[in-house]
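Read through the structure below, which is laid out as structure tokens, and then see the notes.
Missing here is one protein chain; the remaining ones are kept as they sit in the complex.
We call the chains A, B and C, going by the order they appear; numbering starts again at 1 in every chain.
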Amino acid sequence: MQVQDFDVGAEIAALRLGNPAVGAVASFIGCVRDMNEGDSIGLMYLEHYPGMTERELEKIATEAHGRWDIFDTLIIHRVGELRPLDQIVFVAVTSAHRGESFAACEFIMDFLKTKAPFWKREATPQGDRWVDARVSDDAAAARWKQ
Amino acid sequence: MQVQDFDVGAEIAALRLGNPAVGAVASFIGCVRDMNEGDSIGLMYLEHYPGMTERELEKIATEAHGRWDIFDTLIIHRVGELRPLDQIVFVAVTSAHRGESFAACEFIMDFLKTKAPFWKREATPQGDRWVDARVSDDAAAARWKQ
Amino acid sequence: MTIQLIFLARLRERFRVSREAFALAPGAATVSTLLDQLRERGGAFAEELAPNRAFRVAVNQDVVTFDHPLKAGDEVAIFPPVTGG
Partner (left out) sequence: MTIQLIFLARLRERFRVSREAFALAPGAATVSTLLDQLRERGGAFAEELAPNRAFRVAVNQDVVTFDHPLKAGDEVAIFPPVTGG
């Protein structure tokens, strides 16, 4: 968790860290959109539950390592005030072959969306509102159950 | 196709290009590994078929746009001499929601691996050899057939 | 027996409190009995914690089911379904 922005190029370079066994890096960036549910968004505020957040992200990464043959995982999530175009979240996974890093990266995002204690409040022309959980996120996370 | 290296952070920024409707950026980097099929790799040479390469990459991107609700796609592939740790290929896809960009990015990589006319020759302690096509790449591409 | 209550996001705003020490009624306590006590406050508590509303409870930072037992000193957080990422 961090308030400040992140540099995806530098983060990926640090994750690979001169490991010549890495053949694949899958990554994902989530960004603030200027529209949601048909309303224009000016400002967004991201709240989290300090302590539990770190534990949940650690659990999600551990679960990914248990499921796939991957080298390293990185999860960065911003909190506080954000605006359209801002980066919110970054997930990157390294592996020898591409299938594993793709699957693990998408798995981490799906679980982060449904398990990690973050909440978005957005400012719309009709006033502030808390974003509702998406049913599609639950469905995305449910696919990973054996 | 290019001989020179690329900066993934700058490429992603250019792909998003201030589009505030983008909520998701999925990307993939393929890198040269120092081991393949049990042999250590010193140098790698990437040959392609100029003209057809551009056409195939264009076809793959068009196919991805037809299948998913995505904004923009970027495919960069290097040719010529490369060494372990070097970046070979970069694919990035932007969309409103993450499912589409993840799927399109993996689809592009799977098709690039089986359709785009690139060939790898690698230098091993036993001499130079052309890399054989992987059966697993054909299987990965075959999953996308309806 | 006292526990630490934490309310987050929309529930924090609705209840106008983010953290409080809370005295559980004597006897075997679970998340369910805690929720019953909170609903007795009425108002936003009765409304937001009604059985048909979607909210989650974490005890010592792990999400639990409502039959989870509580002990003195537990950190009990109540929050809406998460919406990060």
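Just so it is clear, contacts are C-beta pairs under 8 Å (C-beta built on N, C-alpha and C of every residue); 3 or more make two chains touch, one makes a residue touch a chain.
Computed from a prediction, not measured in an experiment: that's the story for all the values here.
Considering the intact complex, the chain excluded from display touches B. Within the complete assembly, B:A116 is the residue of B:I41, B:A61, B:L74 or B:A116 that touches the hidden chain. In the complete assembly, the contact with the undisplayed chain comes from B:G30, out of B:G30, B:P84 or B:G99. Here the missing chain is touched by one residue of B:A10, B:M52 or B:A139, and it is B:M52.
Residues 30, 46-49, 51-52, 55, 77, 88-89, 109, 112-121, 130-134 of chain B touch the missing chain (whole complex, contact as defined above).
Rule of thumb we're sticking to: only the chains that are shown with their structure count from here on.
In terms of their C-alpha centroids, the spacing between chain B and chain C amounts to 49 Å. Separating the CA-averaged centres of chain A and chain B is a span of 23 Å. With centres set at the average Cα position, the gap from chain A to chain C is 27 Å. In chain C, no residue touches two or more other chains. Taken residue by residue, chain A touches two or more other chains at 30, 109, whereas all remaining positions touch fewer.
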